[in-house]
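Removed from the display is one protein chain of the complex; every other protein chain stays in position.
Residue numbering begins at 1 within each chain, and the chains themselves are lettered A and B in the order written.
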Amino acid sequence: MNRRDFNKAAAAVGVASAFSPLNVRAQAQKLKVGVLLPRSGFQGLIGQSCQKGADLAPGVIRQMLGVDIELMNADTETNVDTARTRAERLIQEGANVLCGPFDSGAAAAIAQVAEQRGVPFIINIAAAPQITEQGYKFVFRNFPTAIDLTVNGLALIGDLFRVTNTVPRTAVFMHVNDTFGQAMNKGISATLPRLTNLPFRIVDTIAYDPAAKDLTVEVSKAKAANADFLLLVCRLNDAIILRREMVKQRWHPMGVVSPGSPGMYEEQFSKALGPIANYCISNAPWFNPKTNMTKVVKSAFAKANPKENFVFHGTNVVYTYESILIAADAFKRAKSTDPKALAEAIRQTNITDRTVLGGPLKFNAKGQVEGNLSACTQNLNGEPRVVLPESAAEAKPVFPAPDYKKA
Amino acid sequence: MPLDLVVNVTIAGVLTGMVYGLMALGLSVIFGVVRVVNFAHGEMMTIAMYAAVALFTLWGVDPFLAAIPVGAAFFALGYLMQAGLINPFITRPEHSQFMLMVAVALIMVNGMLMAFGPDARNVQIGYQLESWELGKILFDKPRVYAAAMALATSGLLFLFFKATLVGKAIRACADNYLGARVVGLNVKHLYALTFGLGSACVAIAGCMMILLVDVTPNLGPSYTLLAFIIVIVGGLGSMTGALLGGVLIGLSEALAGLFIQPSAKSMFGFGLLILVLLFRPQGLMGKKS
Partner (left out) sequence: MTPRSRILLALLGAFLLALPWVVNPYLLSVATLILYLAYTGQAWNVMMGFAGQLSLGHSLYVGVGAYVSAAIFFHYGIGPWAGMWLSIALCVAIGAAIGFLAFRFGISGVYFALLTIAFSEFFRIGFDHLQWTGGSGGLFLKVAQRDQIDLGNFRGPPAMYYYAILSLTVSALIFCSFLLKSKAGYYWLAIRENEEAAQALGINTFRWKMLAVVISSAMTAVAGVFFAFYYNNLFPEQIFHISRSIEIILGPIIGGVGTLFGPILGAAVLTILADGITEILGALGWEIPGIKQVFYGIVMLLVIMFLPHGIWPPLARKFGLGK
C-alpha cells in the first residue's frame, strides 16, 4: 500500500464502505479491465499463454470495435489467497471489470469478491460446474463446463469413428486424479451409457496421480486391458510421461483420444516427444480457424510473438481474448463504466463474429455461455490440426494410427 | 492378473527404485554426517537437470558424460554452500535449519523460473524410448542405465568412505563430533567436503533423471520429500540403505499401484515411512545410536 491509497482511504471515513464502491463516471471513455492470471507458480506456463491473448486484445478491439481498453494485469501466482487479494486490489484501483483466472479454485475465490463488490467477473477458462451454480449476478463464464466438455467430446468421438469408418469396441480410460479429471470421469460415467451411437464400452478405468513422475504401473495396467484405444484425460506433464511409457512398453493401440482435456495439443508435448506425439487426438475447446476475427487475432498474435506458433496457444489466447471482448462489447452498448450497467449489458451479449468455435456468444440465466464447441484436433506433422467438425476442418483425421498393432 | 504384468511391474518398480535411491544417496551422505536438514535437495537436483539439458542443447553432450563436469561443479558449489552459508546453522535448532533451506529452495526455484521459463525442458536421445525384450518381459533402457549408474556411484562412495583417509575422517566426524575435534580433525573442512560430495551425487542423479523426466522449475519439492523418506527408511549415512530404501519405496508403490489403486500409490511410501519411524527409526541399514 502506498501513501496515496492510504490517504484516499482515510478521507473516505464517513462514507461507509459497507456499500459496494461505485466508480461512477458519466460518459467514461475508457474501460479498465483487470486481468488475473497465474503467471508464476505451478500454472505459470498456461497463465503466460493466456496473457498473450490479453495483451493483444486492446489493439484488436480498438480496431474491430472502436473501443478503448486499459488492461490492469495481476499475477495470481497459482495461489487462492493471492487471487483473492489481487482481485480486491484491482477493484480498489478502479477496475470496472475482472477477467481470468484460468483455475477453478481461483475463479471461485475471485467470484465471491466480484459478487460482494458488485463488479462483473468474466471467466476465461475454468471448468468446474459449480461456479455458475451459485446464483451469482456478477459472474459470467465463457467456457464450457466439465459436463459440456464431456458431452461435446464424446459426440466428436462418435463423429471420428463415423468419418474414418472404424468401429472400436473397447476402450481403456485413464484420467488424472485431480479436479479436472474427476469431473470428467463423473461426466463420462453419466453420459456414455446414454450415447447409444457410440460403439465402444470402457473395459477399465485407471486414475493416476497428476504429480507422479513415473507411470509405469498405470501404463502396464492399461496395456493389459487389451482395449482397442486409449481414452485419456490428462494434463501436459503426465501426457508426455504416459506417451513415452507407451512406446517403451510397446503398446500401440488404435489411437490416443482425449474427450476434452489439455495436454496433447500443447507445444511442449510435440516438442518433447517429436514424432511419437503425432496422431494423438484431443477434443478440446478450440478456435475456429475459418472466421474473420480469428484471422485478425492470429495476425496480431504473430506480430507480438514472432517466435511463437499460434496454434499451440490458440485456445488460451482466444478464450482470454473473448473474455475481454465481452467486456468491451458490453461497454460499447452500456455507454458507461457503472458496474451494474455493465453487468446488465453483459447479460444481453450476442456476439456472432467470434474467434471461438461454437455458436453465437450468449449467456444463459446462470451467466454461462452455452454452445461453445470442442474441435477434434489431431497432431499431424508436429502441430495440432482441426480435423472435425468438417465445417472447420483443416485436415482429415488418421484413425487408427499408422503404428497400430492389434494386441 | 497375468503373470507377465506382475513381473514387468515388479522389475519396473525395482529399477525406478534404484533411480530414487541414487537421488537419495546425496542426502544420505549429507544428512548422515553433517546432520543438516537440506530441504533444498530436490531443487539442487533440478538445477543439475537444467545443467544437463543446457550441455546437451548447446554441445550435444550425452547426460552420462555430462555427469562428470556437472558433478564436479556441484561439488564445488556444495562445498561453498556448506562452508559459507550453512555452517553457522549446524548448532541452531532444526526449525531454523529448515527455514534456511526453505528460503534457499524458494530462491532456487524462482531463479530457475526466471532463467529458463516455465516450459518443461528435456533431452532427446535415441535410447530414451528403447527397451530390451525378453519374451514378454520388458527392460526399460534408460532406467537400466540409470540403475547401473546408481550402483556404480554408491560403489565408489562406499570405497571412498571405507578405504581413503579422508573418508575415514568424515565417518569419524559423523560418529563422534567431539572426539573428532579432539583428535584434531578440521571438522569444518570435512563437513564442507561431505556436502560437496553429497551435492556431486545429487548432480549425477539429476543427469540420470533427465533421461526419464522432463524438468520444470517446480520439480524439486516432491523429490525432496521422497529423498527424505528413502533416507529415513534406508538408514542415515548408509549407502546401501539409500539404494535399498529407494528400491523398497519404488517396489511398494508399484505393487500398490498395481493391486490397489494407482492414484493412491504415494500413500504407501508415506505409510512405510510412518511404520519405519515407529518401529525401526534408525532405518533398515542404519546403526542404533
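As a working rule, contacts are C-beta pairs under 8 Å (C-beta built on N, C-alpha and C of every residue); 3 or more make two chains touch, one makes a residue touch a chain.
Just so you know, these numbers come straight off a predicted model, no measurement behind them.
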Please pick, from A:I69, A:A108, A:V151 or A:V356, the residue that touches the omitted chain in the full complex. A:A108
Touch list for chain A against the chain that is not drawn: 1-2, 5-6, 8-10, 12-13, 16-18, 21, 39-40, 44, 48, 73, 75, 77, 80-81, 84-85, 88-89, 91-92, 104-105, 108-109, 112-113, 115-117, 128, 130-131, 134, 136, 177-179, 181-183, 186, 209
Provide the residue numbers of chain B that touch the chain removed from this figure. 37, 85, 88, 92, 94-96, 98-100, 102-107, 109-111, 113-114, 118, 217, 221, 225, 228-229, 232, 261, 263-264, 266-267, 270-271, 273-274, 277-279, 281
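By our rule, only the chains that are shown with their structure count from here on.
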What does chain B use to touch chain A in their complex? 1-2, 5, 8-9, 12-13, 16, 110, 113, 117-120, 122, 124, 128-131, 133, 138, 140-141, 212-214, 216-218, 222, 253-254, 257-258, 261-266
For chain A, which residues are in contact with chain B within the complex? 40-42, 44-45, 48, 177, 206-209, 211-214, 216-218, 220-221, 224, 236-237, 240-241, 244, 247-250, 268, 272, 274, 276
